[in-house]
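Every protein chain except one is present and positioned as in the full complex.
And then chain A:
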Amino acid sequence: MAEGLSSRVNSFLSDPEREALKAATFQRLHPRIYLERFLQEKIRPDGRSKAEDINDANVWRNVEVNVGSITTASGSALVRLGNTTVVCGVKAEICEPELDNPHEGFLVPNIDLPALCSPKFKSGPPTEEAQVLSERLNEVLGNGMIPLSSLCICPGKSAWVLYVDATVINYDGNAFDAALLAMVCALRNVSLPHADFDPEVNRTICIRPGFDPAKPARNLAIQEDLVPLAFSFGVFARSHLLPDPTASEEPLLDTTISIILDARARVLALSQLGVGVNKSETLDQGVDSNSTTREADTLARCISLAKIRHAVLLEKLYDI
């Protein structure tokens, strides 16, 4: 019966469509062999070239950034990294500072991976993956890029809390890089109204922007030097380095590497989960064979790839 159905479906399709259906079925059943065959031809399934030439721009996916389109948020950004789409909105609210840190406000980043963005997520409380991502984003954004003291309105009485919420609309891999870029862009877009703490009524009163020219809204005091950008890589079959992995590649990776650079392309943070590219394999890929350990080899290569990409991204970030 299944055959009858498939022949019925096939009769509707043109030859190229039938071939595409065969390829999709093969990918579904043998994802590993599917990817291997592409890499043998020195190309990735989405048409990118393999990271062999370090200056090849085609090893990364296209990035688009759009800021400030959500009027209900204090600042917002939409980032598309290939097909991966993330929207981030910042909501500024007023709270009482912690007793230990009376001069500091709060920065609260969270990421949501809703059931909408991929068939692998279910609706309900945050999945393990979302929790890990939120935690990593919190660590990176807590690097002092926004001095928490700049969020203080009145010491010990009142401070701003910035809820930075990112929602993934389309999950096609590497959500971390896309979410961090969206959060950074949304924070740069934030405009806070002028706020005064009134000790008599024990309340904070804000001035609507444009109401009093002497008390305008302000942007955040961002330490431009420390603005972080993330660059993720995967290692497939211990022999192929895949920058910016897609959703179909991610489950097949043995190792993930994330490099986080600041605005001057210095390394802020670095993580490698798993082993690097096997040396004997990298040799015939033309990687410098003088390095002593292969882990250092892989990491050095990732860092130099990340730095080249960093320059491209920075241009995008400042052009918007």
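Simple rule for what comes next: a residue touches a chain if its C-beta (ideal position, glycine included) is under 8 Å from a C-beta of that chain, and two chains touch if they have at least 3 such contacts; residues count from 1.
The working rule: contacts and distances are computed from a predicted model.
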Answer for the undisplayed chain, UniProt naming, from "Cytochrome c oxidase assembly factor 6", "3' exoribonuclease family, domain 1-domain-containing protein", "E2 ubiquitin-conjugating enzyme" or "Trafficking protein particle complex subunit", is "3' exoribonuclease family, domain 1-domain-containing protein"
Which listed residue, A:27, A:150, A:170 or A:223, touches the chain dropped from view?
A:170
Out of A:73, A:179 or A:235, which is the one that touches the chain we can't see?
A:73
Of the candidates A:27, A:58, A:131 or A:223, the residue in contact with the absent chain is A:131
For chain A, which residues reach the chain that was dropped from this view?
69-73, 76, 83, 85, 87, 89-98, 106, 108-110, 112, 114-119, 123, 125-126, 131, 134-135, 138, 161, 163, 165, 167, 169-172, 193, 195, 203-208, 211, 247
